[in-house]
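Only one protein chain is missing; all other protein chains are in place.
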Amino acid sequence: MTAAGLREPPAAKALLILAALAYVALMLLLPLGAVMYEALRKGWGLWHAAVTEPDALASIKLTLIVAAITVPLNTVFGIAAAWAIAKFDFPGKAALIALIELPFSVSPVVSGLVFVLLFGAQGWLGPWLDAHDIHIIFALPGLVLATVFVTFPFVARQLIPLMSAQGRADEEAALTLGASGWQTFWRVTLPNIRFGLLYGVLLCNARAMGEFGAVSVVSGHIRGQTNTMPLQVEALYNDYDFVAAFAVASLLALLALVTLALKSALEWRYRHELSAVH
Amino acid sequence: MASAPASRSTPLPGFGLSLGVTVLWLSLIVLIPLSAVFVRSGSEGWHNFWAAAGSSRALAAYRLSFGAAALAALINCIFGLLVAWVLVRYRFAGRRLLSALIDLPFALPTAVAGIALTALYADTGIIGRILEPAGFPVAYKPAGVVVALTFIGLPFVVRTVEPVLAEASSEVEEAALTLGATRLQTFSRVILPTIVPALATGFALAFARGAGEYGSVIFIAGNVPFKSEIAPLLIITQLEEYSYAGAAAIACVMLLISFAVLLLLNLLQHWQQRRVG
Partner (left out) sequence: MSIRVEHVSKSFSAYPALRDVSLTMNDREFVALLGPSGSGKTTLLRILAGLEAPESGSVWFGKRDVTGDKPASRGIGFVFQHYALFGHMTVAENIAFGLDVMRRSARPSKRDIAARVEQLLELVQLPGLGKRYPSQLSGGQRQRVALARALAREPRILLLDEPFGALDAKVRRELRVALRQIHDELGLTSIFVTHDQEEAFALADRVALLNQGRIEQFAAPAEMQSGPASAFVREFLD
């Protein structure tokens, strides 16, 4: 840090800090506040009624189910990918990593579109699915697929640099001591990657629960059946039922705040490992 | 710190399994579905492809989506630099809270952001109430799209610039000062050039994210074809009209542009590495 006497004069410093705070307040705090304000505008009673309404409850349940399937799947994938990439050497690693990160650069709507193109009524497998009465689009499997696509890289991209930085030493030591592959993984690798794993899971979950564009395309927007919480928010909003829309939205906003708090706590707790990666 | 490289003959088990799972999952979830876009977009021939992807309505949509994304990313470069500067260099009450808050656009579901921003900028909202009579309507206009994308892209520039600013040695700044540079000269000639690669990366990330954004924009945009319709909405409209190939064609264009930005990003990161060395 530059010596105190050399930094910007206190007046300039104060101005810069105020400008930054004002910008963040305008761009971030106001929208957050707006959600809470609009949700509680007509009082707690209406808020409670809105979030316990059957369709709303169904959307909450659906969101939780989708997340409960998506997150473990992508976590297992992320661990597998990080294991292969970090602990071994083979050609094409950089390409593989780039492919894994692909979903980040795809628009959410396109992410949903791809599954409609595969499984929709006019999709590749559409007729076959129809013939066997299997419903993917406009049903839970479609929602899960779209969400899995969108949240695909989250765990992997946390674990790959972390495990690469940690190297092979610990695992090789365990092997020389007689541990089997799985034992090595559970007792040696997993504890080492605790932080990165939790972090990745946290981000994956936040995105899985909050995804909108991709699921909008594959969902049938059928209330009570194929509406996740974000979709339910849209449905209520389009019905001009603003209080109810914001009420459900407020739950998602709370989820976001919890995610941020946990993220900060994890970053603080594991800051040493974090700096080793970066 | 890392052990010497080993080939597949290392005693460490699980290579086959882990790589197999990885490639399989990657193919099933990402590669095959994405290829469907390209295949389907061409399924009705070049002529129809261009009719859909190059229609004047589509062109207007690209202009809006990419134009607003570029403008929003630019705004975020300026203010993101400000926020990163303040976070890295100054100590003040609430700094950690501010830092945690920066990631809100990552954590908040886009639909929630969408309706919240609309509530604020509509003519009945706190901000809209001031702006609209003053002649700067935001909601339901292209300006609204820019505002929403600025929200979405805010963390990107801050998070890419922060580590570069933090690592910058104070020795170099002190050297500039002993050589007679004013604070402003030190900033523009010594500090800024070293963070330009990070700024460019942040810009590219915010731009890529904003161009394809749907949930936060769809409520505040007017969604009027040719005027305030974003490209992702056009894709959905095509789907609803059962024009799969048309939707795929537009998606194709968006994907190609995304991949181009991705490539640019990689080159930028190479540039950044070389600067550091």
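Going in written order, the chains are labelled A and B, and every chain counts its residues from 1.
Everything that follows uses one rule, which is that a contact is a pair of C-beta atoms (placed from the backbone, for glycine too) under 8 Å apart; a residue touches a chain by one contact, two chains touch by 3 or more.
What you see is a predicted model; the values in this text were computed from it and never measured.
A.B. asks: Just name the one of B:Ala51, B:Ile126, B:Leu165 or B:Ala181 that touches the chain not displayed here.
C.D. replies: Going through B:Ala51, B:Ile126, B:Leu165 or B:Ala181 one by one, B:Ala181 is the residue touching the chain not shown.
A.B. asks: Which residue from B:Leu74, B:Leu165, B:Val190 or B:Leu264 sits in contact with the chain not drawn here?
C.D. replies: Only one of B:Leu74, B:Leu165, B:Val190 or B:Leu264 touches the chain omitted from view, namely B:Val190.
A.B. asks: Which chain B residues would touch the chain omitted from the figure, given the whole complex?
C.D. replies: Touching the missing chain: residues 169, 171-172, 174-182, 185, 189-190, 193-194, 275-277.
Throughout what follows, only the chains that are shown with their structure count from here on.
A.B. asks: State, to the nearest whole Å, the distance from the C-alpha centre of chain A to the C-alpha centre of chain B.
C.D. replies: Each chain's C-alpha centroid was found; their separation is 16 Å.
A.B. asks: Give the list of chain B residues in touch with chain A in this complex.
C.D. replies: So the residues of chain B touching chain A come out as 1-3, 5-8, 10-15, 17-19, 21-23, 25-26, 29-34, 36-37, 40, 79, 82-83, 85-87, 89-90, 92, 94, 96, 98-113, 115-117, 119-120, 125-127, 150-151, 154, 163, 170, 173-174, 177, 183, 208, 211-215, 219, 231-233, 235-236, 239, 242, 244, 247-248, 251, 254-255, 258-259, 261-262, 266.
A.B. asks: Quick check: in the complex, which residue numbers of chain A touch chain B?
C.D. replies: Per the stated touch rule, the residues are 1-3, 6-8, 12-13, 16-17, 19-21, 23-24, 27-32, 34-35, 38, 76-77, 80-81, 83-85, 87-90, 96, 98-100, 102-103, 105-110, 113-118, 120, 122-124, 145, 148-149, 152, 164-165, 167-169, 171-172, 175, 180-181, 184-185, 203, 206, 209-213, 216-217, 229-231, 233-234, 237, 245-246, 249, 252-253, 255-257, 259-261, 263-264, 278.
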